[in-house]
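Here the complex is missing a single protein chain, while all its other protein chains stay put.
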């Protein structure tokens, strides 16, 4: 089966997710600098979620580039991943809107939930890759060889777990950790690119 | 006429439908677990509607994969199907928001309407398949042979009808039936896949 | 220049327009039949606007199918058409929400504005076709021959004008006329289809 529509649908969902989050950026009622700057956590979380969707799109692009065939199992693994990503606008909005006891910000529980959805999206990557390998040459195929062993795929879930564990003690550190993982990923997956497009 | 744009437009509409439903997931104002868990029916119905859109996308992908030609009749049959799917966010929102007499939840009428739109979307599949068969070799063509006889296409409308009939007596059972149909469909349509990509 | 992206962008905009209109379908607060049926004008106008976007998508599909080349002028003519279509959700919402003096519904001015945007969208079709003819063989080229002379393209603007003129006297008749034009167009543009896909 052709991978074109799977890519097109994924592009569509990610494009909508990345842009409906901007609807959360409610303009302040006053035309003053304090009013604008008072919005900074909302803006920061928008940047972070934008980066995460960009990272998933980028990695999906790289991954599908190597795959030649898809099947029903791949399609459902892909939808499963899109499901968790589609929750980013919800967790981002809750992180921004709900303050903890005594006005604590970010609040512990929304910080924990934000990280949990990041973790579940990261884990949903695993069955997607597995189903793609399965139909594209197996553990010894071109896809498996090109992917090799990615340390980032191990570091991210571990960091999310640490951040989730810290959410009730130091939620601000959890948020810093979420940002750190994003920064690690922004460097695109050189493994595949090197494989496909060796520099002259 | 080329089927590419029909697929692209369908992908676009389904991608928007699947993601605007997330706008219904209003984050609770309080950063507490009860506030989050109090949202569970909204979340459950989001999952259900996400699954249904995913199922339609999947089946549409499989169906169009076999078709080689489309015409104006196919395009309108497809738009007709998209119309009913575009109502999913509305029926999902009403199911979530409106409580019945004495606070009954789910309320009977929204449960009935939710199922009726599912039924109408399922029925709109029939003229779409028929118009595609008509232009792709007729009742004896490759499309018709590959589709064969799908028991799911008969079981789903019957189950919806039972669920609709139960809506005023036991709406919670209706909702369970809607979920059961979704689960039945999540197994992708093996008939076409087997036909197109026989396992080695 | 390649027409693929022009089609993809148009598909994207129309897919978003057709589905954000559903956000106007606010579910009633009560779970009762009168509450649902009280929404009927909103629902009717959703159906009408859905049909109009579907018609534009269909005709655009047919038109671009014949075109082989596009240029900057075509791209701006296309964006100009998309602009008027992007106003459909606004005019649909105003038609639904604003009542006239003494609660008159539909109110005259929103009815007039709804029709004016339909008229402007219809008129924006003319420079789009002209710019496409210009770059695809001119007045004697395949595109021009296939398009020929379409009576619908003359009847629609005339009917809109009548409906607009009637908006202050009988807005309900204006709305009926808008629906009549939609029904006329739902029959796809046979001229092009016959040309491209002659029946065997």
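Should a chain be cited, it is by its letter among A, B and C, assigned in written order, with residues numbered from 1 in that chain.
The rule is simple: contacts are C-beta pairs under 8 Å (C-beta built on N, C-alpha and C of every residue); 3 or more make two chains touch, one makes a residue touch a chain.
Keep in mind it's a predicted model, so treat the numbers as computed, not measured.
The chain not shown here is touched by just one of C:89, C:115 or C:141, and that residue is C:89. For chain A, the list of residues touching the undisplayed chain reads 7-8, 11-12, 14-16, 18-20, 22-23, 25, 27-33, 35-36, 47, 50, 54, 57-58, 61-62, 64-65, 186, 188-190, 193, 196-197.
Touch with the hidden chain on the side of chain C covers residues 1-2, 5-6, 8-9, 12-13, 15-17, 20, 23, 69, 71-73, 75-76, 79, 82-83, 86-87, 89-90, 93-94, 97-100, 107-110, 113.
Note that only the chains that are shown with their structure count from here on.
Annotation for chain B: residues touching 2 or more other chains are 8, 12, 15-16, 20, 23.
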